[in-house]
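Please read the structure below before turning to the comments.
The complex appears here minus one protein chain, its other protein chains still in place.
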Amino acid sequence: MTVIFDGIASGLLLFLISVGLSVTLGLMNFVNLAHGSFAMLGGYVCVVLLNRLGVPFLAALPIVAIVSALVGVALERTLYRRLYGASDLDQVLFSIGLVFMSISIAHYFFGAQQQPLQLPAMLSGQFNLPGLDVGVYRLFLIVIGLAIAVGLQWMIAGTRFGAQLRAAVDNPRTARGLGIDVDRVFVLTFALGSALAGLGGALGVEMLGLDPEFPVKYIVYFLIVVAVGGSGNIKGSLYASLIIGICDVAGKYYIPQVGAFVIYAVMVVTLIFRPQGLFGRTAAK
Amino acid sequence: MKTLKTSLIAGAIAFATFGAHAADPVRIGLVLPMTGPFAAYGKQISNGVKLYLATKGDTFGGRKVEIIVKDDSPGTAGDVSKRLSQELVVKDKVDILAGFGLTPAAFASAPVATEARKPMVVMNAATSAITTKSNYIVRSSHTLPQDTAPIASWAAKNKIRKVFTLVADFGPGHDAEGQFKKTFTAAGGEIVGEVRSPVKNPDFAPFLQKIKDTRPDAVFLFLPPGAETIAFMKGFTERGLGQAGIKLIATGDLPDEDILDAMGDSALGLTTSFHYSEAHKSPENKAYTEAYYKAYPKDRPNYMSVAGYDGMHLIAEVLKKTNGNTDGDKFVEAAKGMSWVSPRGKISIDPATRDIVQTVYIRKTEKLAGKLQNVEFDQVADFKDPGKQ
Partner (left out) sequence: MTTTTLAGFDPAPLQRQARWQHAEYAFWLLPAAAYFAFGDQLALLSQIAITALFALSLDLILGYAGIVSLGHAAFFGMGAYTAGLMATHGWNEPLAGLAGAAVIAALAGFVTSFLVLRGSDLTRLMVTLGVALMLFELANKLTSITGGVDGLQGIEMKPILGQFAFDLYGKTAFIYATLVLFVLFWLARRIVHSPFGLGLRGIHLNMARMPALGTPVNARLVGIYTVGAAYAGIAGALLTQTTQFVSIDVLSFPRSAELLLILVLGGTGSLYGALIGTVVFMTAHHLLSGINPQYWQFWLGALLVLVVLFARDGVMGGLRALARRLPGAAK
């Protein structure tokens, strides 16, 4: 039982750190490999707020999201928007360039060492139910992750903004013709993606650590989640994260010898049988 | 302090100008990971090197010292490290190669030292066999078995009977596991479980759960320092393994000063064996740590910085002995058997293996004056690398 619980928590952690990418890559079709840089930004903002300014953890999270969103908007206005029409490969080159720069910037201001983060007492520790040990922070991650997933899914599928976004991505010209302010839709969506990335980074510090290499170290995980989930929807990312998390934890618990292979094997096998991902929109480019 | 320093430098300069053929500077090439996943290694070692030059003067054996740093990031790519060593020798014409954060860098560069007949001072890479790869290698840091065996014998002596080993699944992890098992079972202990975790492993939940279900007396842990160790320690506390009476023992690179603060209070009570602690009580260390904080207020002195510092001391003493002659054979001959008091305690260079001999301490992680420190309470004096026997 505990193994399953841990797997779910581990999966939702994956979901949280990669959901921002599901938005920028999955919804906007921008190969934003600098996603991890936004996550790192969120992590550092969180650490500064907590350790230097004494802001409580829960209060810091919304600030983190806002700061990340603002930085996202600034970059979108100055740089990203010029590349919406560029090829995937140019986007890769561009966003990796940003990653390199962000690594150096973080290194310059914070040094190469791991950053400390002390959780409030109410979020640490564990309580025991019969046959199940529940880590409080893990439970917290599960709750937040599910809330974000449900909220996003509703926003994309159920609101006017979501419909505009899908229209703007699929065919910007027609969308413009229909009176949709494509520019505004993209800025807002990008801000949302950045905010989620920052939030994921801040929530991940406790378990993933935080140093200037963060954007590179976890890039593989972000991509796995989005690829397995299938681009273009949040539900897919959530299910993909859960499957990977549970397989990973169970694999390591029962057969630790192959622990390192599980996550990659799950990905490759999934993609062989479902090249568009679990819930891929076949219409996506 | 300051007057002493200036007078030392003044004296050195006077000596230098007095020397007959003292014109050429000694060029020392440092191959270190300055960026990438092991950037912290490069930072600490170069901190130590620079600190030595700043406090003890930058003239060795009558010759001025010039340092050239090359970033061999990622540090694990032997081809890159070797190319840089080659370049230092061929293009920058260095007299001495030094640094080497990780084992592959040292292994790949060893043939360069041999072929060019240049001394090579290894300042961190800890695999036992490194010094056997070239007759020009001298090590100023430590070896992995050297730091591992003492915790195993300490555990066996202190009522720890059943141990679960968890090591990262890579070369150094296998070495640590092997050495621990060997020493511990020879002393009558029993290994009740062993796991090799993937090197990149963001979540230790499954392994921690397994340990909890096995209920050993202690867990022996070896992970590369970084995010993984923090994740493990936090998980260990979160799951209440400590309260369940399970002790955590490891080599001291786990609660290394550089990441100790990031581990937070979850590191309290950890027992480790290691050759250096910031909290080591000696006048030499007091002077060292004070100078370190003055020069690098944002960092904490750790074992890597001390290895860089001692490596420079070794070079300085050797050149004093050879009157500034950096010839590989003469250098190594002079280095053999050299002994001095480092910030970590008394150390020496084994004449047979050119490897370091030093005291390994058993320490407990505690809070001293609001700061996490590894406090030494037991020791194995003048301990040679058991990996070479």
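Note that the chains take the letters A and B in the order they are written out, and that residue 1 is the start of every chain.
In this text, a residue touches a chain if its C-beta (ideal position, glycine included) is under 8 Å from a C-beta of that chain, and two chains touch if they have at least 3 such contacts.
Remember, predicted model here, so these are calculated numbers, not experimental data.
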With the missing chain put back, one of A:I103, A:L152, A:L208 or A:L242 would touch it. Which one? A:I103
Of A:L70, A:L123, A:A167 or A:L271, the one touching the omitted chain in the full complex: A:L271
Which of B:R161, B:H174 or B:K388 touches the missing chain? It is B:H174
Interface residues of chain B toward the undisplayed chain are 32, 34-35, 39, 42-43, 69-71, 73-74, 76-79, 82-83, 86-87, 89-91, 103-104, 107-108, 111-112, 115-116, 127, 133, 169-172, 174, 198-199
Name every residue on chain A in touch with the hidden partner chain. 25, 79, 82-83, 86-90, 92-94, 96-105, 107-108, 216, 220, 223-224, 226-228, 231, 260-261, 264-265, 267-268, 271-272, 275-277, 284-285
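By our rule, only the chains that are shown with their structure count from here on.
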Using CA atom averages as chain centres, what separation in Å is found between chain A and chain B? 36
Going by the contact rule at the top, pick out the chain A residues touching chain B in the complex. 2-3, 6, 9-10, 13, 103-104, 107, 111-118, 124-126, 133, 135, 137, 206-213, 217-218, 221, 248-253, 256-257, 259-260
Write out the stretch or stretches of chain B touching chain A in their complex. 35-37, 39-40, 42-43, 169, 195-203, 205-207, 209-210, 226-228, 230-231, 234, 237-240, 258-259, 261-265, 298-299
